[in-house]
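Only one protein chain is missing from this complex, and each of the others stays in its spot.
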Amino acid sequence: MNKIFNSSDQAVADVFDGATILCGGFGCVGGVPSTLFKALVKRPIKNLTIVGNTPVLGMAFQKAAARTMTVPESYADASLLLNNGQVRKLIISVPTIAIYKMPEPFPIVKAIKEGKDIEIELVPQGTLAERIRAARAGIGAFYTQAGVGTYLARGKETREISGKSYLLEYPIEADFAFIWAYKADRYGNLIYKGTSRTFNATMAGAAKITIAEVAEVVELGQLDPETIVTPAAYVDRVVKR
Amino acid sequence: MNKIFNSSDQAVADVFDGATILCGGFGCVGGVPSTLFKALVKRPIKNLTIVGNTPVLGMAFQKAAARTMTVPESYADASLLLNNGQVRKLIISVPTIAIYKMPEPFPIVKAIKEGKDIEIELVPQGTLAERIRAARAGIGAFYTQAGVGTYLARGKETREISGKSYLLEYPIEADFAFIWAYKADRYGNLIYKGTSRTFNATMAGAAKITIAEVAEVVELGQLDPETIVTPAAYVDRVVKR
Amino acid sequence: MSDKQKLDEQTIAMRAAREFEDGMVVNLGGGIPTLACNFVPEGREVLFHAENGALGYGGIASTETADWDLFNASFQPVTPLPGMSFFAHDESFALIRGGHVDISVLGALEVSEKGDLANWVAGDLTTFEGDITDWIGLDRYPPAVGGAMDLAIGAKRVIVCMLHTTRNGQPKIVKECKYELTASRCVSLIITDLAVIEITPQGLVLKEITPGWEPEDVQAVTEPRLILASDIKEISL
Partner (left out) sequence: MSDKQKLDEQTIAMRAAREFEDGMVVNLGGGIPTLACNFVPEGREVLFHAENGALGYGGIASTETADWDLFNASFQPVTPLPGMSFFAHDESFALIRGGHVDISVLGALEVSEKGDLANWVAGDLTTFEGDITDWIGLDRYPPAVGGAMDLAIGAKRVIVCMLHTTRNGQPKIVKECKYELTASRCVSLIITDLAVIEITPQGLVLKEITPGWEPEDVQAVTEPRLILASDIKEISL
């Protein structure tokens, strides 16, 4: 058993036209699988569905938000794919963030203004995480209170349970999960680092193929079994950043 | 903030008549909060609902199953409460286990033969875990395939989702969770040990009050934040075994 | 009225922090609420929760100590504290929805007298004929729902920190929200630059007021009728 791939190009070689991709990280610089996005943008595929909390903020935003910190030039998010015309749909919680002065429009605004045909499904962050978890966990659907009585409840089934209103939400079925992790072994066991764990650990195992970009590959047995966050069963491919 | 209680008697002092109690552990000797059960059996309360995978196998079973291992005499499970007439209902996956030669009937069999009025709600193990997790996670209800077309689907709503049949399952709302953990700090952060993590980590935070019996209390900061399994927000009381 | 001193954002956040009791789990939204992490009252230990999977983080980190792997949900680097923990995003929102956050401090565009909260889109999407793509195409600011809906329905208590009026002096505490809702009947306390107002079944109760301001001044910039608390007092910190 050896899930280590030699390059990110290899690791994303079978991503296909129209695939749904879970994009790890939260949106902060830490925890985004930049190398996988940079590999995928080289592939001639389109009509992707991108799923994530804040996957398309882009480099300009990160530099504006970083204040005195320096964003590594190697950083990239799924806006690479958006800018490159490869995205058909976003399932997303935060398309843009208002508070920083930006030298240029956000990638999603730019894409729509250019007339690109992009569908946006806006999802409350907790519902997004739970819908991804439901896919990992084989849950057919679930009821949550988030969004009841709002625009985001449009077209959704509601149900009263113990006197409270809930919305019916379905799992997000994805083809690939692109995630980041700190360390992996060749079985695909993963550990993370601080708040970069976030959606990465949620998405691991939630797609047909989970690809982890990691900072370090360690020998089998080097990860303490008590501290492994993502068990090997959830990971299909590992590639060193 | 200091969630450490001085004794298990103190920790269970407010458990009330008719309370629903999640009972941690899997059923093996490791990971059962024995001290809490021994404290509760001294309290004059009845009509308890006991929730767990295998919470009432009893000492005789453990000795039979242990083969060459020695079961600590300090071991106890919720069969103490059952034998003592304090239990009204069991929400349970495994009431007894067939495979070992037992010197005496299982506690649940004995109780029913004695004419004790005990209701049994039998739940597939994964559904039990997920219903407990749903309570921890604020999920109103969820759909699972486990049990479809069986006796355990009786009276349950079914639904077709993407061509498959699912059962609607509700969270188990509990008053107390009695769990075991290996180490805790005074905030209530917990780590476990091996397969004794099991239902303990699932139940932590799933009841109104979570009480953790632990092998060791450590200074704040001694637990590595990356390795904490149960965050402090899920734990109300800690007592050293 | 305009020459009277209003509370600054730091002071609003400081007042909010007085609600934090020892042992509480508190989530701070972006903007003014985020500032409250610096003002935990002496002798109390509060566990700050971040949506991106942390509990028990400390104050905002300096450039020297900032770490890309230790951020709060407002994209700010924070400092580690003993007793901190990390978890996956699904667990982070299990914790929110499951009622394990004692206080959620949120910003708001509008709060209604019933405690309805509008804080995620500057406009009324409900009557908008298009979808989100159309909305953005019409040069409107893209709505970002984030975790506000989950916090609003999940936290045991929702406190709003905001300026009392819009830049144009219009009330943000209203009879009915005109902006798109985040959640209905979820807010229990409003802390502004002018007042502390509790939302009760009887209506809005004016509990505290910024020094130098009179109840009628506050009422003048508040759309619903305010009930004066019997023990109304100056905001003190």
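Order of writing sets the chain letters: A, B and C. Residues in each chain are counted from 1.
Following the convention adopted for this analysis, a residue touches a chain if its C-beta (ideal position, glycine included) is under 8 Å from a C-beta of that chain, and two chains touch if they have at least 3 such contacts.
Computed from a predicted model, the values in this text were never measured in an experiment.
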item: Contacts of the hidden chain among displayed chains; value: A, B
item: Among A:Ala137, A:Leu152, A:Leu167 or A:Ala181, residue touching the chain not depicted; value: A:Ala137
item: Full-complex contact with the absent chain, from B:Lys63, B:Lys193, B:Lys208 or B:Lys240; value: B:Lys193
item: Identified contact with the non-displayed chain, of B:Thr49, B:Thr144, B:Asn189 or B:Thr210; value: B:Thr144
item: Selected residue (touches chain absent from view) among B:Ile108, B:Ala174, B:Ile211 or B:Val239; value: B:Ile108
item: Chain B residues that touch the omitted chain in the full complex; value: 26-31, 53, 65, 67-69, 93-99, 106, 108-109, 112-113, 118-120, 122-127, 129-130, 132-133, 144-152, 192-202, 229
item: Touching residues on chain A - with respect to the absent chain; value: 1, 3, 133, 135-139, 185-187, 189, 205-206, 220-221, 223, 225-226, 228, 231-234
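Criterion: only the chains that are shown with their structure count from here on.
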item: Euclidean distance of C-alpha centroids - chain A vs chain B, Å; value: 35
item: Junction residues of chain A - those touching two or more other chains; value: 130, 144-145, 192-194
item: Multi-chain contact residues (two or more partners), chain C; value: 86-87, 93-94, 96-97, 154
